[in-house]
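As you look at this complex, bear in mind that one protein chain is not there, while each of the others sits in place.
This part shows subunit A:
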Amino acid sequence: MAPVPSTSSQSLYDPRRHVRVDAERARDVSSTDFPGYWPNEDHSWNLAKFQEGLQVKVTRLSKRSIEFDLVGVDASIANAFRRILIAEVPSICIEHVYVWNNTSVMVDEVFAHRLGLVPLNVDPSLMSSREDDNDQPTDRNTLVFHLQVTCERNKNAPKTATDPAEVYINSEVLSSHLKWVPQGEQEIVFADNPPAPTNPNIVLMKLRPGQEVDMEMHAVKSVGKDHAKFCPVATASYRLLPLIVLNPKKPVPPHLAEKFRKCFSPGVIEVDPITKAVSINEEQMRKETMSREVLRHPEFEGCVELKRVRDYFLFHIESEGAYTPERLLPESIKVMREKIATIRKAAEALRSDSGGSGDVEMRDS
């Protein structure tokens, strides 16, 4: 099928950018933009060319999530950012729990685990990480929280009351019960935004009269690959832009136009009310779920091709914790560049070791 010329985004229909989606198979999955793949074409790295082809466009933003398009990069790059967002962008979580008293029904270690999972609103750039477990806690790398909750009967509760929230005082331990205890210079550093859980209403456990918890917690900075509680995102994912290509040589028969429309997600296909001609709404095309329903019907064979654009990534990132969603991608880029700098430094050292004379120091073998 010949590529269909488009009015809005010509290059989107370049077949080299397409991953074909057949009924039972995906085709042309690998990228081919490498030197030597296409004869007499230059595919070597060219920053100016990359800058020209790169397109980053934020499409939706809320207080908790962001959606943006990242166009013109290889999957390995997009995937690197996704992986860094999940595993290597740091955040602050409770790591050590010192239990003074716990007469509740929940054992210490289970409760400590639950405390660790509570997202905190602390900007990680204001703190440093501990080098290792034996590192001295300081006001730069540790936040201290206290939790002291005792449950008692509510003497003023009506006789008929049965709801534990009415009958007892402190029947539930909530995340809002965590009290931050400033250390050293922290009072000044965190003056604008005192450390606390992002959500004050998380039920940590339930208490009954006579039961008490009293503990101290130390929160530290670390990354998601250390423990999932440090992961700053709820989800960070991308998908490739769906592309529906109609075949001008075989238009959809007018009496089947409605059936054709229903094979796709709502809004993706438009049917002209008079001529019953089928067209694609390019704005809505990204909503297509790629169910491949249209490929099940023999009457539509050859009318349409389903594809995805290989270098067109639709990112969706949900923030959980301290970072505002729009800050997450820049943070992941920062982590990536730090990694590159570290490797670069080590590679430079390797080169000066070898001195270019071939006398390379090797691993003991």
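Everything below uses one rule, namely that a residue touches a chain if its C-beta (ideal position, glycine included) is under 8 Å from a C-beta of that chain, and two chains touch if they have at least 3 such contacts; residues count from 1.
One rule holds in what follows: contacts and distances are computed from a predicted model.
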Per UniProt record, name of the chain withheld from view ["N-alpha-acetyltransferase 38-B, NatC auxiliary subunit-like", "Ribonuclease", "ER membrane protein complex subunit 6" or "DNA-directed RNA polymerases I and III subunit RPAC2"]:
"DNA-directed RNA polymerases I and III subunit RPAC2"
Out of A:11, A:103, A:199 or A:281, which touches the unshown chain?
A:199
So one chain is hidden, and I want to know which residue out of A:11, A:55, A:103 or A:176 touches that hidden chain in the complete assembly.
A:55
Against the hidden chain, subunit A presents residues 34-36, 43-45, 47, 50-51, 54-65, 68, 70, 73-74, 76-77, 79-80, 83-84, 87-88, 199, 326, 329-330, 333, 336-337, 339-351, 353-354, 356, 358, 360-363, 365
